[in-house]
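Note that this complex is displayed minus one protein chain, with the remaining chains in position.
The block that comes next holds subunit A.
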Amino acid sequence: MKSRHRLLPYLLLLPALVMELLIHIVPMAVGIFMSFKQLTQFFIRDWSAAPWIALNNYRIAVDFSAPIGKSLLNSFWVTCSFTLLAVAFSWLLGVAAAIFMQEPFWGRGVLRAVFLVPYALPVYAAVITWSFMFQRDTGLVNHVLHDQLHLVSEKPFWLIGDNAFVSLIIVHVWKTWPFAFLTVMAGLQNVPRELYEAAAMDGASVWQQIREITMPALRPVNQVLVLVLFLWTFNDFNTPYILFGKGAPEAADLISIHIYQSSFVTWNFGSGSAMSVLLLLFLLLVTGVYLVATARWRDADA
């Protein structure tokens, strides 16, 4: 009886373990294996027969003086700046809106529902609508900027050229900030109201209350939130793919699209795998450093 009891938790975990293996571990191992092979269209029917070329795919990916490496590096920097800006804006908007919505007021429920609309919309429908709005000659954005407000003398392009980066950030933040809003709002539920009452009694301003009560109370929520936002943003594929289609402008060439192009469009699956592995290593490193750092803060707090 006793030994069965001891086994039960492991038995219950077994299906999860098997699924984890099937869904994550095995494909990852296959991907790493592929990255050492010259896997082109000639071998995709039987990819194990592709020639073994050891680290050659990696060498090509990080040879920053040749076009493939150079464009990968460009794509990496684009993705880093995109991630920094998009996460910062999404987070700021989310926190600001959540704090603003903390006090009950007339119409709060409706406003809250409106805020969540971008999060609830199907990504494809939402982003394709944005792409219509960003059209140079017929889009709403230029209509407002040029025809109505006369802010620009000539209609700019939003989907090609350098402005593509700006469009990408706008659409991504629009799509992501409601998640930050929702998470922070949930986090705020746990802050006791008495703290604010006491602080107000002591004459603390609203800013002081936010800085001294709200932000420290939100720290655990924020730690997770920022990490999740970072990973989602860094790997975002849908937004650029729907917005720009195949062949994104250089200024908005996110790494997920770049790797997709290398593997599935130029049919160089081995080199695409190598780039994926490099990306995975980078994300592991950043996440690891982040987790260690936040754990330090937590320990220091305790």
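Just so it is clear, a contact is a pair of C-beta atoms (placed from the backbone, for glycine too) under 8 Å apart; a residue touches a chain by one contact, two chains touch by 3 or more; residues count from 1.
Here, contacts and distances are computed from a predicted model.
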Exercise for the section: Refer to UniProt and select, among "2-oxoacid:ferredoxin oxidoreductase subunit alpha", "Nitrogenase molybdenum-iron protein beta chain", "2-oxoisovalerate dehydrogenase" or "Sugar ABC transporter substrate-binding protein", the name of the complex member that is left out. Expected result: "Sugar ABC transporter substrate-binding protein"
Practice task
Would you mind spotting which of A:W77, A:F237, A:F264 or A:W297 touches the chain that isn't drawn?
Solution key: A:F264
Practice task
State which residues belonging to subunit A touch the missing partner chain.
Solution key: 12-13, 15-16, 18-20, 40-42, 44-45, 47, 66-68, 71, 135-137, 157, 159-161, 245-247, 249-250, 261, 264-268, 271
